[in-house]
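FYI, not all chains are in this one, though none of them got moved.
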């Protein structure tokens, strides 16, 4: 740009005038800069608002916040989605029973883990491929689409063959190969926030998925790690609000994994609705005491029904459409 | 106890019998213990459930959760209390204007800081005694009782002479001399959670106040310090639930200081109601841009009115009584 020939500046203003000339634009800028320095100023180029670090998922990328469709179920700003199911698929019986509980209470999407990430290698790590088959059977019986976690990039193709939506868990939020693999899978993705991830890092993780051409991403806040010993994690509802303000993606809340304690799940779920979350995801189990994974946080059938009834009222107050106004054919809001 | 003479044990059970004898109770226990060791067992005393570390404020200390009355205003499990006012008392004009905004919106208790704890010694630290006088004038005009912070044990007597309720701030939650002084003051106390205090430490701080004979304590969650840089603090609603479960004290929420950003205040306040908080405390300012303290988090008049309208609906859904059912003479629930 320094080689451009520059027309002189000849400016008549409200109260004075400026004449400036130099052979090239670069030299003209330099000359004006030095002239300005005589009266204590320098030249600068006005800064454009900084570009988003995550342009694809940025709020500015869409006119309205997005609705993601999963097997006919809508998750987005107009509705409120209740996801429920067992933390882990332990057997066909336990899974179908939990799914019936979930459906009876009004849940529209079934969660259930076939592949479980466990801190200890000696823990129950899921039925894996067998679990996927069970989930498919339960979907066939209940009609509920299925959300299940994938924990290794090598498993994505297999899991995507069975599931309606893939979950990336908190421990894998920055497993970038996995993010790209689920991005390539063509399936909607539920991306949990890392347990010590900033909102910025969370959105950057979503951008990894979107960059592979997959924008069907739902964010899920599930609590962060703090110093408080009485809860498993500390639910962070301000992160839900920030994520909704900065991206166009739906954001749901998992109060079960946040609190890790059954008695906190219902009030935290209500708080999530009131804050404006686009849905909640709840652990249920027909017999929490015998659960192979996270029993202390699972709701029983009556717990869940009670909660679901409340959520409907709260969601209506929050301006969310009741389910019957959703188009049953397209799964999106009429 | 070893000196007690012990009657022998002579036990005939369902299937067998035991005879044991020794001169003293201690020796009898020792003898039985050693006999049990022959078959791989030891004797132990069944543990009583551990006593509460904070018996006076413990949930078990009262049949129902407490209602605290402040100048005719009730804070407790049956109602929902809206506290509002300026972060700092800056002038008579600004304070009366903020109080009118608060009252018009339905707030029943006026907050306003005459003594401001500030991280920097160069910040605006409040009008101090002059601020107290302004608050008293504003109370006279609006009829709203006044909540104001006290930051030093030496000021308690003075501040208690003017205010209806004393606030102990997050930085002073473990200023034990101050806790005892407000306990001695005879005034109701609002005790904010320390910014990195566990729920247990918070209740122990309340116990300091209660031990001086003052049980009119309201707890206030105002966000904790985490790694997230986008908010001033992270609002922790699970702590509200834990505090309500473990103590009989009312618990309110300050979403303004938690978020530090105006646009998060309304949704977080709604979430607080839905979670079951007993009230919220909101910063308002007639002209946030000119505020001497925490302007970015202050709501304006129309913000606050909008919020208050919503809160009424949400509180009703949460089973809280509308204000008109409160006894206007006694300020407590009919």
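Going in written order, the chains are labelled A and B, and every chain counts its residues from 1.
Here is the rule we use: a residue touches a chain if its C-beta (ideal position, glycine included) is under 8 Å from a C-beta of that chain, and two chains touch if they have at least 3 such contacts.
Treat the numbers as computed from the prediction; the structure is a model and nothing was measured.
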Overall copies of the shared sequence [whole complex; 2 in view]: 4
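Quick note on the criterion: only the chains that are shown with their structure count from here on.
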Chain A on chain B, rotation in degrees - Cα superposition, rounded to nearest 5: 180
Chain centre separation in whole Å, for chain B relative to chain A (CA means): 33
List of chain B residues in touch with chain A within their complex: 196, 198-200, 224, 226-231, 234-239, 241-242, 245, 258-259, 263-264, 267-268, 270-276, 313-314, 317-318
